[in-house]
Every structure is written in C-alpha cells, then in structure tokens.
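Left out: one protein chain. Kept in place: all the others.
Showing chain A:
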Amino acid sequence: MAKHETPLLDELESGPWPSFVSDIKQEAEVRAKNEKGIDFQIPADACDDLLGLLELSFKDGTTHWKHGGIVGVFGYGGGIIGRYSDKPKDFPGCSSFHTVRVAQPGAKYYTTEFLRQLMDLWQLRGSGLTNMHGSTGDIVLLGTTTPQLEEIFYTLTHEMDQDLGGSGSNLRTPADCIGQSRCEYACYDTQELCYFLTMMYQDELHRPAFPYKFKFKFDGCPNGCVASMARSDLSFIGTWKDQIQVDQAEVALYVDGTTPANAGSHSGRDWGAFDIQAEVVDLCPTDCMSYVDGELKIYDKECTRCMHCINVMPKALKIGKQRGVSMLAGAKAPIVDGAQMGTLVVPFLEIDQTMNKQLADFDTEEEWMEYLEEKYEALTEVIEAVWDYWMEEGKNRERLGELMIRQGLQRFLEKIGQEPQAVHVDHPRTNPYIFWKEEEVEGGWDRDINEYRKHHAR
C-alpha cells in the first residue's frame, strides 16, 4: 500500500513509454519489503515521500526544493549537489535529498558486475533512485543525506576504484561519443582522448579554480553524437584532411538498390528507388561531387566534410586517412548574454594514426599516460593557453564564450597562438569599426595638434 495518494502521478503509468512513476513505485515497494534485509542508511520510505512531494508539486505547479545547498566531501570543492525539501515535516523521507555525481566510463560501456556493485552501495546508502545519466555524462545517484556522503565516497574510491564527477566553477565531467569502439566514422579515438584529459585534469575537475564552469566534449566526426559543439566550452570534433575514400563497386550496389541508402534509416516509408543524383550529388553543400557514366567523383579541395555523402553511402564512402580534430570554443546556454554554439578556433590538429597503442601495451598506467601526454601534446597546449587566458581575464561567472565576445575573437586567437585565417569566420565583418594596433600604423598614435594646424587653419 503506497504511503501517499498520487492520483495525478498515477495517470503517468498508462501509455507505452517506460513510466518513471511505475519504476519509482516498484523501488518503493522493494524497499518496503526489504527481502535482502538491508540496513538502510537513509529512510526506507524515501521513494514514497519523493512521489508524495512530486504529487504536491503537480498539484501546486511549483517546486518544493529549497534554494541551493552546499555539501561535499573533504578534499574536493564539488561533485555533490546539496538539496533540501521545503516540506520536511510532511515528507521526512526526502527532506535531505542530495545528488552524487559519479564519473562515468568512456562512452558509457559497463559490465553488469560494476553496475551491481554500484547499486548495492546505493541501495544501502541512498534512495535507490538514479539518473542514467546526467546531461553532462555523470552517473547520477539521486537522493541521500549529508552523513552518508563521506561513506559513499569511501566505498567508491576504496572498493570500486571510482571517483566523483565535477560540479561548480571548474572543469566538469568530460563526455564522448562511442567513437572507434563502434563507429566507422570516428576520426580519432574519442574514448582515449576523453579518458586521458579527464585523468590529466583531475585537479581542475575536483577543486573549482575557474571563473565559472568549463566543459569538454569529444565527437569522433561532424555528426556530433555527443553534441560537443552545442554543449561544451571546448569542443573536439574529428575530421580528415585528405580525400574521401571511394569504392566504386560499392557505389554501384547503392545505385542498383542492393544496398539500402543511409543504412536503411528511412525504410519506414517508401521514398522510391535510390537516386544518387538527387539524394547525394545534388545535396552536397559545396556542389563538389559528380556522378557520370557510373563513376562517382569528389573534388575534395571543395569538400567541407559535412558527412552527408558518407552518411548516405557508408559502405561505399569512407573518411580520409589523414585524421585529426577541429577545436571549437565558447558554446553555452542563454544565460547571461545569449546562447552560443562553438566557434571554430583550431581548424585541424592532426592526430598521428600510427600512435595507437593501448593500455595493455604498457607495463604501468603511468607509462601509458606519459605516452598519451606526448601523443596529445599539441592539444593540451591549446587547452592550457585557453585556461591561462580565461582564468586571468574572465569575470566572475563569465563563460568562455562570453569572454570571447567581450574581448573579441582576435584576442582569443592571439592568446592561444592561432594565426587568423579565413576559416575562422562565417563572413567578414560588415561594419567599419576596425581597431588597429599602434605598431601597425605608420607614425603611431602620438600626434601634435599644432603640427596639424600648420597645414589646416582653424
């Protein structure tokens, strides 16, 4: 028997989509029965009270969580989001309901063994409710009390070799697309780079030292499966520099209908027979393809590597062999001065494809990290230049993208050691308010009005 009446929430148990209400009720029941005899460290009825509180919010149309909350573990300045309800008497089971961010593995591959261990911990010391995963990437353990935080942290680190994620004005938890683990489009090992940078910058992640939050995300190609260009201050997007690899025999199999276009993504509707001219050649944004006499040609110099042709004919067209990343900076949500997507700042940093050793090739993890430091040195140089600049110049709670607007792209490029190039802009400026550096102008800025008056009377 449920502890609270929840007529409004009950409505959300119908319909085909997995119902979070049914799931939470199920967890409430498991805790009520407690067949495993767990010595619950937070109230056993936390889930019932959470549903009760949520039902109240459905009724009132307003939140019942109080403002803010500062809790954590010693040694770290973030990782836990403190939260208290404003109805502690009516719903004591969730009066404190802190969220623990746990660092997730690259691209979120798990073994059931790991997940079971994590859930055993969470059943004992938390609500049993989770978010798999937070938008940034973390495993989110939803709801526990302050005294449990150090206990959870101890078990995570000592028994599971597992750390907290980030929160606050720091480097937040980096996240990646599945990359080379299961995708032929991946231009670099997104998981390796994501893991390496996460390990490299643990200090920046756990102890807030920045003007504001900062995020990394890693997409293996411009398709953007982790949306790095929209959701990270520094976005790494894989690309290539040489030619798209074309297999004419495979092209023919698309043309004659043997291989379905887009790997069958549109098979739910009859779009007619595949028309390579209409669906690929004519849709190329730069018009750099042709299909004549059964031969597909690409004028790669004009290709912007948009992925369209490869996405349509994955068996016939492959990414190039000279691979690397583009770096885009400044993406952010609207607050304070408007939403931004990443701006291209580093067009191409090659990643040496011959350097692809694995952890297993090294005696220790330290040696592996040293090798990765060398492999990604050009990249970390840019990252650290960005941080040096923003940490010095950024105002309190000013995202990188806002600093870039306030002080200008020129200054940003100068600070990270990039020569301005045409690809840095979508189009040149239209207004003539152009600043010159004094040294660029013959004679400089020190002028004498009397000198001028000699030639121009008042």
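FYI, contacts are C-beta pairs under 8 Å (C-beta built on N, C-alpha and C of every residue); 3 or more make two chains touch, one makes a residue touch a chain; residues count from 1.
Basically, contacts and distances are computed from a predicted model.
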Undisplayed chain, where the name is taken from the UniProt record, one of "Sulfite reductase, dissimilatory-type subunit gamma", "Folate family ECF transporter S component", "Type I-C CRISPR-associated protein Cas7/Csd2" or "Na+/H+ antiporter subunit A": "Sulfite reductase, dissimilatory-type subunit gamma"
Candidate in contact with the missing chain, chosen from A:P43, A:G106 or A:G168: A:G168
Contacting the left-out chain in the complete assembly, out of A:T62, A:Q358, A:N396 or A:N450: A:N396
Residue of A:I81, A:A175, A:M229 or A:L413 in touch with the missing chain, whole complex considered: A:I81
Hidden-chain contact residue, picked from the options A:G69, A:P105, A:G320 or A:P347: A:G69
Interface with the undisplayed chain - residues on chain A: 66-78, 81-82, 84, 88, 96, 167-169, 203, 207-211, 213, 391-392, 396-397
